[in-house]
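One chain of protein is taken out of this complex; the other chains stay put.
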Amino acid sequence: MSEAEALVDQLVAAFPALTGRVTVQRAKRVWIDVDRQAFPEVFRRLAKDLGFEVFCMITGLDEGADLGLIYHLARNDGLMANVKTRCPKGESMQTITSIFPGGGIYERELIDLLGAHIEGLPEGARYPLPDNWPKDEHPLLKDWKPKDKGAQDA
Amino acid sequence: MTVGSAVLSILVFPGFLFLVAFGLAGEFVDRKLYARLQNRQGPPWYQPLADFLKLLGKENVIPEDADRPIFRLAPVFALAATIAAILYIPLWSTTSVLPFEGDLIVVLYLLVIPTVAFFLGGWTSRSVFATIGAFRAITQVFAYEIPLFVALLAPALLANTWSISGIAAYYGSHPWMWLVNLLGFGVALVSLLGKLEKVPFDTPEAETEIVAGSFTEYSGRRLAFFRLAIDCEAIVGASLVAAVFLPFGLGLPPVLGILVYLAKVLLILGTLALLRTLFARLRIDQMVHFCWSVVAPIAFLQILINLVVRELI
Partner (left out) sequence: MPDKKRTVRVPIGPQHPALKEPESFMVDLQGEKISSVALRLGYNHRGIEKGCEERTYMQDLYLVERVCGICSHSHATAFIQAVEEIAGLEIPRRAKYIRTLIAELERVHSHLLWLGVAGHEIGFDTLLMYSWRDRELVMDLFAELTGNRVNYAMNTLGGVRRDIAAEQFPHIQKIVDTLEERTKYYIELAMTEETLAQRLSGVGYLSKEDAVRLGAVGPTSRASGADRDTRRDDPYAAYDELDFKVITDDRCDVLGRAVVRLGELMQSYSMIRQILKQMPEGPITVKAPLKIPAGEAVSRYEAPRGEDVHYVRANGTDKPERVKVRAPTLANTQSVAKMLEDGYLADLPIVVAAIDPCFSCTDRTIAVQGNGDSKTMGWEELVQYGVRWYRDRGVDPSRIKVRGDESA
């Protein structure tokens, strides 16, 4: 049994709700689809007990009413677990900085570019938009368009 | 000495004009050699002069918070002190323009003035980078100045005079005695690197940390005069070291004597350029530690040697 399949079994054994929601894309890629409520527990289990100590990044996606979030984790043997979850726009996610202190910057990126709400994030400078950027403009949302694009082209 | 010849000495030779010309030439030698040692092409011979003239034409900016009189005067102090110092140093013969018993001490103090001017200029310009640079400059003074003093006093002990001209005369008549002072020569070269704020002792103007140190807020002709003062200081420092530690060809006719003098100074400048090619910049704490734990003991050892030698002869 490959590492990826072993991981699927371990996860399904620990969280029966994940049955059928953990897929193996190829030898080193596992995708885990998890509800927002179960996310903190699954994430903690992966990071603390299953050896996923490399935190790669968070991808944020604009999926209409929801914000899609993918937390990319990796293990030292190269196996990568991509944990997908969804968060309705306007509601907030728990921060992961208690597990990965270096993860804060990716969460700030979600706040600036996609308007996510993160609970429990320590105080700090915003990233990556400038200080005078309006608080309610989030460039990576699908309905956001640069306002004076025509003026720039002219 | 008539008034006419005194004015000539101060303004033309070996004073202002000569020192400025030689200083710029020395900067060229330093930069060219440094570049060639680093596998680069290096600047053309007129580059230092071109830089100087260009800076003269640039805008002068004074920070509003700066203490204006001191900020303005600092570069002039630095330049004036170096020019004054050259008058007491014998260049190609055994007498200087204005020799007197004790001029060694006067020259050493005159040569501290540029560093004090860097400090005052940096301190009064009220920028954080300049302030840190000023502090580092003054910290560094305490590290290299004592070894330099001690290293220069050792030959004086042997010659039994406090006059540089007297020292030059003594070693001129005892040609092989200069070998006794080799350790002191080394100490003086290292201290000179510190005085001129060159790698590995360029912390006061470390560009990757504090932009340009004391000179950060300087621009235009004031910066030009500061840079000129450093060029001149290099020549005066090298002349002093040459007069005390390299007493060759002092009895030669003027033209030949001057050539020998130029060769000695360029040799010292070349050595400094070589040294700064070889090292990385030390941190200020490492610099102070190095000076007190290595350079100063060697300087004191030189004093001890000279005291013993004096008893023997």
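Each chain gets a letter, A and B, in the order it is written, and its residues are counted from 1.
Please note the rule applied: a contact is a pair of C-beta atoms (placed from the backbone, for glycine too) under 8 Å apart; a residue touches a chain by one contact, two chains touch by 3 or more.
Given the structure is predicted, the values throughout are model-derived calculations rather than measurements.
Visitor: Considering the complete complex, identify which of B:Leu17, B:Val61, B:Leu182 or B:Leu267 is in touch with the unshown chain.
Guide: Per the contact definition at the top, the residue touching the missing chain is B:Val61.
Visitor: Give the residue, chosen from B:Val255, B:Ala280 or B:Leu312, that touches the chain omitted from the document.
Guide: Of all options in B:Val255, B:Ala280 or B:Leu312, contact with the hidden chain holds for B:Ala280.
Visitor: Touching the missing chain, which residues of subunit B?
Guide: 37-40, 59-66, 125-129, 131-132, 199-200, 202-203, 206-211, 217, 277-286
Visitor: If you put the missing chain back, which residues of subunit A would it touch?
Guide: 25-26, 28-29, 53-57, 59-62, 70, 72, 74, 76-78, 80, 82, 100-106, 113, 125-130, 132-134, 137, 139-140, 146-149, 151-152
Convention: only the chains that are shown with their structure count from here on.
Visitor: Can you work out the whole-Å distance between the CA centroids of subunit A and subunit B?
Guide: Each chain reduced to its C-alpha mean, subunit A and subunit B end up 62 Å apart.
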